[in-house]
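Sharing a structure below in structure tokens format, with a few things to ask.
Only one protein chain is missing from this complex, and each of the others stays in its spot.
Here is subunit A:
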Amino acid sequence: MNRLVNAFLLTSLIAGTSLVIFSNHWFPIWLGLELSTLSIIPLLSYTSQSRSVEATLKYFLVQAFSAALLLNGAVLNLWISNSWDVNSITSPISYFIITAALIIKLGLAPCHFWFPDVLSGLPFLSTIIIACWQKIAPMFLLLSLSNLVSSEIIIVCSILSVLVGGWGGLNQISVRKILAYSSIGHLGWITCVAFFIPEVSYLLFLFYILNNTAILLICHNGSLYYLSSLSKSNVVPITAILFSIALLSLGGLPPLGGFINKVIPLIVFSLNGNNFIIPFFLIGSLISLFFYIRIVFNTSLTLFPQHSLNIVSFRTGNSSLSQPIISTLIPITIWGLLLLPIFFLFI
């Protein structure tokens, strides 16, 4: 696409998300959400493959519907509490409508059905925008709202998300769908903490975004669209190892950084005496670890008979723009366990 158009669309995307994060009035929040949705539609559907256009259309429909629902909830709140202020949500009905809209936007279960479908139609760079950047705005809203009204719908949706993320990803062969279900599962862990201590969710969400971006960038570099292409990939050999480390970190294995995504929610749940929900999260994380292990096995732990041209082409991955970004993000996933003491500032 024309560079100027690209820059314009990305700028308006960033502007839309910033508008959501920094405003106190419901109308700019709705405006920002719609702006971010509208600005990436040309970015996603530019390739004019029918699969991308279909994914873009589904994405637009879901996001527009949920943004309209959000505006509806905000207007209802205006009618009940006589204020456009974000901090004025007191009645349960308006809170429920707004939270439902945010759950649809985020892709938490039981409103997750659009997410793997959309992700599997888009190339990997667009996947990064949908799976990582577009979650920032609704997540910020959700976290600031749970500061005001704590409702158990978040816990129910997050438990469902973790279980759906685990079982949904088991039968997939498309890497994008696997990462979509892993995304659903991780957002389940993150939003359940939001019920108790929303500030901690920011830390977990940030770590998850960095980890996911690193993995998606490596997949983009090596064009790893399906499980069958994992063993034939022509990534730089060290990238295969780092890819496996990043995936195991996403799975939550100590001593990698993703472990904080498991241990901090467990500490938060038991701090509040809510030990009953813990087994669901453990089951979900164990099941989702299985498909991470499947990807790791296919990538670096098995050597299929390789055509010699594949082995030679490892130099081509070095010159892309995403290589320094990958090299910056992967150490964060390795050393992320050192972020654990930050959590103790919040309790």
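Just so it is clear, a residue touches a chain if its C-beta (ideal position, glycine included) is under 8 Å from a C-beta of that chain, and two chains touch if they have at least 3 such contacts; residues count from 1.
Note that in this section contacts and distances are computed from a predicted model.
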Chain not present in the shown complex, as UniProt names it (candidates "Hemoglobin embryonic subunit alpha-like", "FGF1 intracellular binding protein", "RNA polymerase II subunit 5-mediating protein homolog" or "NADH-ubiquinone oxidoreductase chain 4"): "NADH-ubiquinone oxidoreductase chain 4"
Candidates A:L286, A:I325 or A:I342 - the one touching the absent chain: A:L286
Residue, one of A:V164, A:A194 or A:L248, that touches the chain absent here: A:L248
Identified contact with the non-displayed chain, of A:I21, A:A100 or A:V263: A:V263
Touching residues on subunit A - with respect to the absent chain: 237, 241, 248, 253-256, 259, 262-263, 266-267, 270-271, 275, 278, 282, 285-286, 289-290, 293, 297, 300-302, 337
